[in-house]
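What follows is an incomplete set of chains from the complex, kept in their original frame.
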């Protein structure tokens, strides 16, 4: 039981594993498989699109704060990060690389080096149950 | 009782706490304080800028895979996510909201309810070591 | 021949008139009428999308110059300007306002030979502000 809750706890890495598992999948059955099938430009186009939609939703939320606008904004950020993760997977990266870079920049690197190594190990071991 | 290893969300939440702590800070001393001081449009402009730079770096990495291009791309994704988090903080959101939405969409919600509660508890307890 | 030549010569203004005429049109019969019907966010989303596609096509054209890449890039710029003009129309503007602003900034405002001569002189001198 050395590998306990961690792999179930890390939502982004699990989502990345699901995305990864869609590579080569049936484009008719999976949205992500369809994006991989279409290739780089289709994936990056979505990143640009979601950035635009995030910015517009943020303008709405800033101008007229409301639960509806907040909910829509959370949805747009989720879309932006989700499609970022599809782009990462397409180009051989994991959110662990990006979060690791964020940690490194913010001076978290020392404290987290060990933890991130563990995460990467877990990633390597991860056979994508979901 | 041993602290579990950091998840990507742990790292993001600690970074979010640092970002949050810059609200009202001296614009001359902190880049994030300066962004908050400038307001919504300046922050969103950065999100759009970083999305563009991510897309260009991804085009380079796709056209000519190399360690340099990969490293640059990781940096751009980190910039995009970092400025997303500044925008989230500016509009009263946390990466936990966004990651929670991603989890919910992917059908992880049931399995994760407990895990997310744990995360949220940790968040509440977090007194920002960094 | 009361019709002055300008209106026949000016492609952008004629195109703007066609776009304008689609307001309130049948969304099932016209792409532009459909955009107007969907409203601000749908129109602006297209501007963002086309900007992203222009940037990607420009990266391709810069990395591997070819007639195909050039043709694709012209198409993307046309898409970007076209959807800019739909957004202008939606918000009560004409390309004449935008071109007028460009002229004003560059000191072309008179649109006269005199201004042109001045520009050509400045060009030769390479002392222009832009």
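Points worth noting:
Labels for the chains are A, B and C, by order of writing; each one numbers its residues from 1.
The rule is simple: contacts are C-beta pairs under 8 Å (C-beta built on N, C-alpha and C of every residue); 3 or more make two chains touch, one makes a residue touch a chain.
Since this is a predicted model, take the numbers as computed values, not measurements.
The copy number for the entire complex in this file, given 3 shown chains of one sequence, is 4.
Here is the rule we go by: only the chains that are shown with their structure count from here on.
Arrangement of the chains shown, judged by which pairs touch: all-to-all, with no pair of chains left without contact. Centroids built from CA atoms put subunit B at 11 Å from subunit A. The multi-chain contact residues of subunit C, meaning those touching 2 or more other chains, are 52, 55-56.
Touching subunit B in their complex are the following residues of subunit A: 4-6, 8-15, 18, 40, 44, 47-48, 51-52, 54-55, 58-59, 61-62, 65, 70, 73-75, 77-78, 80-82, 84, 87-88, 90-93, 95-99, 101-103, 105-108, 111-112, 114-116, 118-119, 130. Residue ranges of subunit C in contact with subunit A, taken from their complex: 41, 44-45, 47-49, 51-53, 55-56. Listed in rising order, the residues of subunit C touching subunit B in the complex are 52, 55-56, 59-60, 63.
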